[in-house]
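As you look at this complex, bear in mind that one protein chain is not there, while each of the others sits in place.
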Amino acid sequence: MKLTWFLEHPALRRAVMLSFVLAFGAFLIMPLITLLLWAFADRWFFPNLVPQVWGFKWWGWILENTDITKAAKWSFMIAPTVTLLSAVICLPAAYAFARFEFPFKRFLYVALLASNAFPKLGLYIAIAALFFQFRLIGTFWGVVLVQLINTLVTMTWIPAAGFSSVPRELEEAARDLGASPLRVFFAVTLPIAMPGVIVAMILVFLGSLDEAQATLLIGAPNIITMPVQMYTLVGNYPEPVGAIFSILLTIPSLVLLVLARKFLVSGYLAAGFK
Amino acid sequence: MLGLLLVLPPIFVLILLVLYPALEALRFSLGFVPADNPAYASGLDLVNSDTGSLEVFKKLFASSFFSSNLALTLRVSFVSVALLVLVSYPLALFARFGRGRLAGVARVLYLLPMFVPVVIATYALITFFGDNGWLEAILGTVGIPYHSVIRQEAGIVLGHVWVGVPFAVLMLSSGLDGISNECLEAARDQGANAWVVFWRILLPLNIVPLLIVMTFSFIGVFGSYTVPYMLGPSAPQMLGVSMALNFGAFRQPQQAVAMAVVSFVFCAFAGALYVWSTTRGRKS
Partner (left out) sequence: MSQINFIDVSKFYAGKPAVDKLNLEIKSGEFVSLLGPSGCGKTTSLRMLAGFLEPDAGDIQLAGKSVLGLGAEVRPTAMVFQRYTLFPHMNIFHNVAFGLKLRKLEAQKIRDRVARILELVGLPDFEKRYPAQLSGGQQQRIALARALVVEPQVLLLDEPLSSLDARLRVNLREEIKAIQRQLGITTVFVTHDQEEALAVSDRIAVMNEGVLQQYAAPDELYARPATLFAAQFIGSMNLISGRIAGGWLEAGAFRIPVPNLEAQSITLAVRPEDLEFAIAHQLALDNVSAKLEGVTELGHYRSLRVKTGQSNLTVFAARGATPEAASDARLWLRRALVYAGDKLLTELIAEPHGKIEVI
């Protein structure tokens, strides 16, 4: 009998699939639920299954802690800056890759992609050394620049896929009706390609909010963003602090997820990695 | 030519922030110490050479710390990628072919880690899987002994699988979406059972996304910091953690940079394969 005999029986196949998905779901969700429990625990000693004392004691503490509010401020200054800067730098290139023929196109395309093929921490260290030289360590712009690297591929490839999905016939029809090339771009091409651009911007924004390794290396000691703060919180403070902080840090992601779910399902996510 | 002009800004960023520092680091690791770069020039135990030397690498490979770190890094990278594929492929298949509510749940579920910052994911894994964590408490009520995987090699692997699932499943299932139903039905019609359809049709037709998942994840795990820092043992360490320590706390930038060069060499093959398969996948 073959190893996969269960695949041939629909009921068994279903049962195997069901248990696999349930096990996987537990693996993904249980850690997050643990965090949720901790966030509302005033006291929880092992081996109790649930906290002995529920409460909001630590929430007040966190919201009054200036280190943490400062970290939130840095996070929400850096993420939009990185997103906008990346958009300004990459979107024209995305359009060019989608619509123009030019020398070395393929080579440049591959080169851009190759930035993904570096083991990240080694690269950050090399950059850190360079930033020492240019006094960018511990500065806002130093952090913005190092985070920019990880956005190049996302901000070029996803919008490029969006731009090339715009039928040329539509652009030609608009030209035919008397619109100038610039008008065509803003009235026809951009609106149709917008989902791709939005998905790219969301991914870049989230990526910047979540970035910890490079930010720690370049930003410390002046620029401590929320995820970097997490490194020091863990171990130095009781569990509820880390848990509450985690929830606060996940909220922007979840809000964006809900706002953007219309675009996220449309297949652009995968396009960004291809 | 307008196209070339529009493409220049990201390329410029690439040269300035990737290529130039990488080359500088390579030169530094070969003994060319740039006097005008305080981060490099003020390091301890510098090897200084005007003609270039492999002294730094010799010392590195002679160190037992480094070789056990490298061995750990390679082990964790391979095991993480293998496990990731083993978990992600069934999910991708289920996302593509599954019917009903369960498939709908699975299709949303696997995206979850994408929206949880890595630091938080690792922290959540500690609170659940760690010593005196929730899992231990739950298993304790039914009398199953539990030994924590956190601060072990297995902890790093666990973290990377958790974090890596969305990308892997997304990539694989989007590849599977591109395979026509007719093609699969034709195979079944010819007498192929589910197993044969998987090995002879699905797998070969979806090989490029699989390669992308494997190479991209390998590079990611190899150069990771947060996951091993939070979930791994204090010794031996993954190269990323060791690099950061050498660069910062130990003030040995040359060793750190040499490790970076070594890790790039180890990832070069995966990197080349990644770039090749990605551009190939894009073309078709």
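Labels A and B are assigned to the chains in the order they are written; within every chain, residues are numbered from 1.
In the analysis below, a contact is a pair of C-beta atoms (placed from the backbone, for glycine too) under 8 Å apart; a residue touches a chain by one contact, two chains touch by 3 or more.
Predicted, not measured: the structure shown is a model, and the values here were computed from it.
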{"item": "Touch partners, limited to displayed chains, of the chain removed from view", "value": "B"}
{"item": "Residue of B:51, B:64 or B:190 in touch with the missing chain, whole complex considered", "value": "B:190"}
{"item": "Option from B:46, B:205 or B:245 whose C-beta touches the chain left out", "value": "B:205"}
{"item": "Contact footprint on chain B, counting only the chain that is left out", "value": "180, 182-183, 185-193, 196, 200-201, 204-205"}
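As a working rule, only the chains that are shown with their structure count from here on.
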{"item": "Interfacial residue positions of chain A with respect to chain B in the complex", "value": "2, 4, 7-8, 17-18, 20-21, 24-25, 27-35, 37-38, 46-49, 88-90, 92-93, 95-97, 99-106, 108-123, 125-130, 132-133, 145-146, 148-149, 152, 156, 206, 209-210, 212-213, 217, 227, 230-231, 234, 239, 242-243, 246, 249-250, 253-254, 256-257, 264, 267, 269-271, 273-274"}
{"item": "Chain B - residues contacting chain A, complex", "value": "1-11, 13-14, 17-18, 20-22, 24-25, 28, 34, 36-40, 87, 90-91, 94, 98, 102, 105-106, 109-113, 115-121, 123-129, 132-138, 140-141, 162, 165, 167, 170-171, 173-174, 177, 193-195, 209, 212, 215-216, 219-220, 222-226, 229-230, 239-240, 243-244, 247-248, 253, 256-257, 259-261, 263-264, 266-267, 270-272, 274-275, 278-279, 281-282"}
